[in-house]
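Everything on this sheet refers to the single structure shown next.
Omission of a single protein chain aside, the complex is shown with its protein chains in their original locations.
For chain A:
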């Protein structure tokens, strides 16, 4: 192995550590410190606030439903893309990545233009039949599903390609039904990819801000999610609650990363 001179190695190491410390580690640790500046006061005040509790519950519901939708959609589309031939397959695989490159604000605007009860393409019709999408939970779920859409597919497609279809063919030739093949052969082999996809989507869904801000209308106590609480409280000089809510969101995000970091090496061995 070509040895890098010690001086260069140490310089690069220190530069990288300093950069990551100043940009990420130190700022993130300050949120923990600011939250617990007065012990558990900030957290208990936040949990005593009905609006904050409602926002946390709403965030959890929206995130869970969104992840569920994205898992079903993601696994289905991945199977179709990898295991089947149909016209437009290449186009679909390009389009499916599109949501990753769309600004959250544009996502919100796009949904607003179609589903707004006042003047939206479908919104007026839906509103007259009693379905409200914008400024209520369905719209927030759609916005969240949109921004996290490719995450499951990006994990599952390469795994499906890697495991190949020999075992599925063997199962089918031995008389297994399509459903049996899926639950007994396909699903176990992509299990870890689906789990990463779920964890990554969950992190993304809990933290969505821009798109949800546009479609929710940000109505306090009704359509306000946790990320919107952080903004509103910080700007209204209730820093303690802002930090407490941010701390909860950051903890969930870091937990998600740590879970993925622990799962990954295990997967590559098996």
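Just so we're on the same page, a contact is a pair of C-beta atoms (placed from the backbone, for glycine too) under 8 Å apart; a residue touches a chain by one contact, two chains touch by 3 or more; residues count from 1.
The rule is simple: contacts and distances are computed from a predicted model.
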Candidate names "DNA-binding protein", "Phosphoribosylformylglycinamidine synthase subunit PurQ", "Response regulator" or "Sulfate transport system permease protein CysT"; UniProt protein name, chain not shown: "Sulfate transport system permease protein CysT"
Of A:34, A:137, A:167 or A:189, the one touching the omitted chain in the full complex: A:34
Of A:67, A:142, A:190 or A:240, the residue in touch with the unshown chain: A:142
Residues belonging to chain A that touch the chain removed from view: 1-2, 4-5, 9, 12-13, 15-17, 19-20, 22-28, 30-31, 34, 73, 76-77, 79-80, 83-86, 92, 95-99, 101-115, 121, 142, 145-146, 149, 164-165, 169, 172, 178, 200, 203-204, 206-210, 213-214, 227-228, 230-231, 234-235, 242-243, 246, 249-250, 253-254, 256-258, 260-261
